[in-house]
Structures are given as structure tokens and as C-alpha cells.
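A single protein chain has been omitted from the complex, and every remaining protein chain is retained in its original position.
Lettered A, B and C in written order, each chain numbered from 1.
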Amino acid sequence: MAKRAAFDIPDGAYVNLGIGIPELVAKYVPEGREVVYHTENGLLGMGPSPADGEGDPELINAGKRQITAVPGASYFHHADSFVMIRGGHIDICVLGAMQVSETGDLANWSTGSPDAIPAVGGAMDLVAGANAIRVVTQHCTRDGQPKLVEACSYPLTGAGVVKRVYTDLAVVDISGDGFQLVELAPGIDFEHVRDLTAAELRPLPN
Amino acid sequence: MAKRAAFDIPDGAYVNLGIGIPELVAKYVPEGREVVYHTENGLLGMGPSPADGEGDPELINAGKRQITAVPGASYFHHADSFVMIRGGHIDICVLGAMQVSETGDLANWSTGSPDAIPAVGGAMDLVAGANAIRVVTQHCTRDGQPKLVEACSYPLTGAGVVKRVYTDLAVVDISGDGFQLVELAPGIDFEHVRDLTAAELRPLPN
Amino acid sequence: MIDKELPTAAEAVADVFDGATVMIGGFGEAGSPIELIHALIDQGASGLTVVNNNAGSGEVGLAALLKSGRVSKLICSYPRTAGSRVFPDLYRSGRIELELVPQGTLSERIRAGGAGIPAFFTPTAVGTPLQDGKETRTFDGRDYVMEHGLTADFALVKCSRADRHGNLVYNKTARNFGPVMATAATTTIVQASEIVDIGVLDPEAVVTPGIFVSRVVGVAEPALESELVARGVSYP
Partner (left out) sequence: MIDKELPTAAEAVADVFDGATVMIGGFGEAGSPIELIHALIDQGASGLTVVNNNAGSGEVGLAALLKSGRVSKLICSYPRTAGSRVFPDLYRSGRIELELVPQGTLSERIRAGGAGIPAFFTPTAVGTPLQDGKETRTFDGRDYVMEHGLTADFALVKCSRADRHGNLVYNKTARNFGPVMATAATTTIVQASEIVDIGVLDPEAVVTPGIFVSRVVGVAEPALESELVARGVSYP
């Protein structure tokens, strides 16, 4: 699904990738496209992980893993970094999700459990500011619960922000009118996806 | 009066000098004091005018005159420059004045004449933000009108902002209680200054 | 491949439309993108709202743009200029609207516009005529005025060196409004005295990251406004 999401990233895009599966998107962007990756902790022009022993513990990404900087990169402080995000300068942000609602609400920061340590990071800023929010996630949770729902039961990261979801089963758009199937993964049929979606899923137009 | 004002600038101060007579203050700061001059168009560490033919038309002060930068200087953009001003990081700002009231109101940007081209520049930001606002000015206008008044008749630059005024006749503080004489210029007596001040002027304590 | 370089200033400003808001960098002549401004005069868009700290000098650059009659409104902190009659004449005859904004409020409004902040509170101008008609509010016993973020359709910016990504560095106090204006415009158009290969600019010292820049034009030896004015040049 990261590969499928990568296919939709155009040449010249400024892109922020969330921690986890979304990070994999960078590996799959087709040859010939120049994409500039932003990491909210202060770097535009993020490159891949360093070779063994060549990293700098002060050159890390938002997931606090060592990275590199590509030619044409620039460093900046946190407030300037979020000028890029909040000000609408990031073209595409790819995030993970716990739940996505049929109106585009995203929940990806907290289960709301009173026992959990609340931690939000930059997710709320990203969903409020980036021009296109795309989600890459398994279609269901580990215990089989649908992540595409009528309304999120978890606390929101942002309301009405998600435009497209890439799962292991399908690509689904969120229009003004709910979930719209865009594409099925190889070997998957519509009924299977529909059954694992806890809201109405409109099929491909005939 | 610029010399007298310069005497009150301590070692290590960060100072912004207004256009005109206040600019002269820099020349008179006593030897051995290191003062850092800020110019709101983006330089900390402003030095004197360049030698003939050595200036850069893109290295200028707020009065748009060519200057130099001293070792330890730094350049920054306008928003960052006014972080320094509005955020209270400038220790002392020395400005000119058209009128100063006994409550510390300052008028120095407009006569309020309907025919005048209104132009404010950074004066309102400086008086709102710098830690100490000092005024250097002739005691009276060219046609003999007092500049120290009960209430300004010209539009204000800021209300209750001036703490001390240096004129050709005296040094006057503004306390919660109006104008307080601090010092007379050589050869000037109290009555003379009082007569040219359009508000109550308290004499030096006996 | 990202290549924001265009061959001429004319191509860079070709799509400026009538009625557009155009931020123009510079404090006096320092940082004034004079070749881009002249290209905009040639291009002919009218009814413009221009944001600049000043109102130009002589009859070149910004003053020439004003004189062309294509600017209906100027948002500005200090339109009084020694040696230029252009703005005073337009203003006194009611042919241009002026929005006077304190310099720090102007730069902060532009930064807010670029940062996605629609409004903020500032102590500047409290108790003065420039707070008239604006919302005020007290925080911790001090009064503040509410000011709004400012955005533009286009920004014209001058820098010293740029690369094809649009990473920029500036020359001394020519930096001034350029970096914030670059963030606040839908389309940011830059004239660079030098265009360098990607990777030449030190990532630690880039002032404007390329994400804020749409187009870059090389102008190897930009004209100096003061020199043109001294020679009595009038553009076009």
C-alpha cells in the first residue's frame, strides 16, 4: 500500500511522511520524479538512512531515527518548520490512522484510554495545514476491527481532513458523499472490502 | 544633548537609535563601553558610515543611509527584527519627538495635518516594545513652541511610553507625577526651562 | 526534476492578473527587485494592491509602477520619500488608497499570512490613531490590538544567490521583507544575482527554503535604484 501511495506522488511535490508505514512511501516513488521530503523537526530535503557508522545523532527525522540530507536541503527551526505545515506549503502529507470516518475525520493519536499517556506530536498541525492528507493503513486492526467507520470512536486528530486512504485491500476516496472505492488490491473483490468497512462504501462506477 | 544621552547608555546595552539627532548618540558613547546597535531593517551590530567608496547600497540603516557591520554582527529578516523590538529585547531606544506629554505620551510621526503624507515606519513598534524609551530633542520647536506639554495635540506614537527626555536645556524624567527636572544644561537656570515647558516642571529636590 | 528557473523576468511575471495583490520586497532600494518591477510595468496588469514598506523613489522601480497608474492600493509603513513626487501626487489627488501599517505589524502580518495564522494581538499602535476601528483586548493588564494575517497572489523578491529548487540567500540588509513575503504569496517570483548548482548553498545557511519559491530568474547585474534616480532615469 505504501507503493500504491507512492505512485500518486507527483514530480516536484513537497511531502511529509508520518512515522511508521508512511515512511516506506519514499522508497517506492517511481524513478525520474524529484520529491522533496520535509521532516517537521527542521529539515527540508530528507534523504534515506545513513550507511552504518556514518550517521549523526543530531540528524534525525520526526521518528527520531537517523537520516541523511540530500543536495539542496535546508535546516530551520521548529517555528519555521510549522510555518511550512500550518501555512499550507506542504503539498501532501501521508499519515497512519487508527480510524478514518466517512466524512474524513482522522483519529491517529490516542485511544482515549484513561491509562494511556497522551501524546500528539505534530499530527494535528499536519492535518490542519497540509494541502492533501492521505492515509496509509491496514484496512482493519490486528483484531479485525474495521478502521473505516461512520464516525470515529477515538479522539480526533482533525475533522474532515482525509481525502484518500490506501489500505492493504483498496484505495478509497472520501468525497462529500462518503467512502468511494477507487481501486481494489490484486485478487480482492468489492464485497470483501465492503464487509470489512464499517460504513457505506460506494463501488466503482460501471 | 546626544552626548548627554550617550553618557546614560551602559556597557553591554542593546540599543536602537531613531533617525536624525538620535543617530549621533553612537558617536558619544564613552570609551570602554561595548554597545550593540540594532537597526530595524535587519542588522544587529551596526557600525559607523563606511569610508568613501567602500559602502554597499544594500547595507543601510533605518534612515536608508549606508553603514557598516561590526565583528559579531548578524543579519536577519524583518519579522525577526521586530521580534527583538516587540518582544522586549531592545534595552534602550532613543527617539526624536514632536511632543512629549507629562504622562509620557509621545508624538513623533505626524502633525495630523490633512495635507501631510502619513508615514509611521517602525516608531510605534519601538515605543511599544523597547524596554526604555528616551527622547532626544530641542526643548522647543523652531518657532519657539514648547515640546514638553500637558497633553499632546499631535497624534500619538504611543501612550505613556517615554521615561526620560534630553533637550538642549535640560534632562527631564517622566515619573508617575509629571515632569521632574534631573539636570540643567551648563549656564541654564531652572526658571528658563520652566518658562519653556508647557506643563508643570518639578525642580531638583533641595 | 525540479527546476524553477525561467529565462526572463517577462516570463516570470506573465500571469500577474488585474486586481492581484502583489508583495514587493525591499526596504528603500536594498532588496528592491527592480528588474521584476519593470517587467511588471511592461506586462500591464492593473488595479493592483501592492505591499511594500515604502513608496519608491524617483521614477524607477516601485515609484514607476505607482506612476503607471496600475496600483489602486498601497499597504505600507513609510510612504514618505525624499525626492519622489509620485506617491504624494497620487495620494493628494485621491488616485491611490493607502493602508498605513506600522513596520513591525506589517512584517508580522505578512509572517502570519505565510504561517496560516489569521489573526494575532500586538501592543503596537495601542492608544494611537492606527488602532481606530480595530478590536482591542487586554491580556495580563496590558492592552493589545488585533491584527490580521496578510497574504498575496504574488511576491516579487530579490536575493543574491539561488538554486533551481528556489533555496535563497540574501545580501546584508537587502534581506529585510523578502523571506516573509516569500512565505505569504501563492506565487513567489525571485530575481537572483546568481544562480548556483544544487548543493552549493550551505543547508545550515539557507534563509528561504525552496518550498516557498515558485520561480527564479537570474539577473546578473541588477540596477541600483539610487543610481538610476541620480541619473534622472524615468521608467519606461
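Following the convention adopted for this analysis, a contact is a pair of C-beta atoms (placed from the backbone, for glycine too) under 8 Å apart; a residue touches a chain by one contact, two chains touch by 3 or more.
All values reported here derive from a predicted model rather than from experimental measurement.
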In the full complex, displayed partners of the excluded chain: A, B, C
Touching residue (missing chain; options C:T81, C:Q103 or C:T122): C:T122
Selected residue (touches chain absent from view) among A:Y14, A:Y37 or A:Y75: A:Y75
Absent chain, residues of subunit A that touch it: 39-43, 56-60, 64, 69, 75-79, 81-82, 85-86, 105, 110, 115, 117-125, 128-129, 155-160
Missing-partner contacts on subunit B, residue numbers: 11-12, 14, 32, 34, 36, 38, 44-45, 69, 71-76, 82-90, 128-129
Touch residues of subunit C, complete complex, unshown partner: 108, 112, 115-123, 137, 139-140, 142, 144, 148, 169-170, 172, 202, 204-205, 207
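The definition used in the following text is that only the chains that are shown with their structure count from here on.
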Chain closest to the middle, measuring from C-alpha centroids that were averaged per chain: C
Winner on C-beta contact pairs when A-C is weighed against B-C: B-C
Whole-Å gap separating subunit A and subunit B, where each centre is the average of the chain's CA atoms: 54
Distance from the mean Cα position of subunit C to that of subunit B, given in whole angstrom: 28
Per-residue overlap in subunit A, given as positions that touch at least 2 other chains: none
Subunit C: positions in contact with at least two other chains: 111
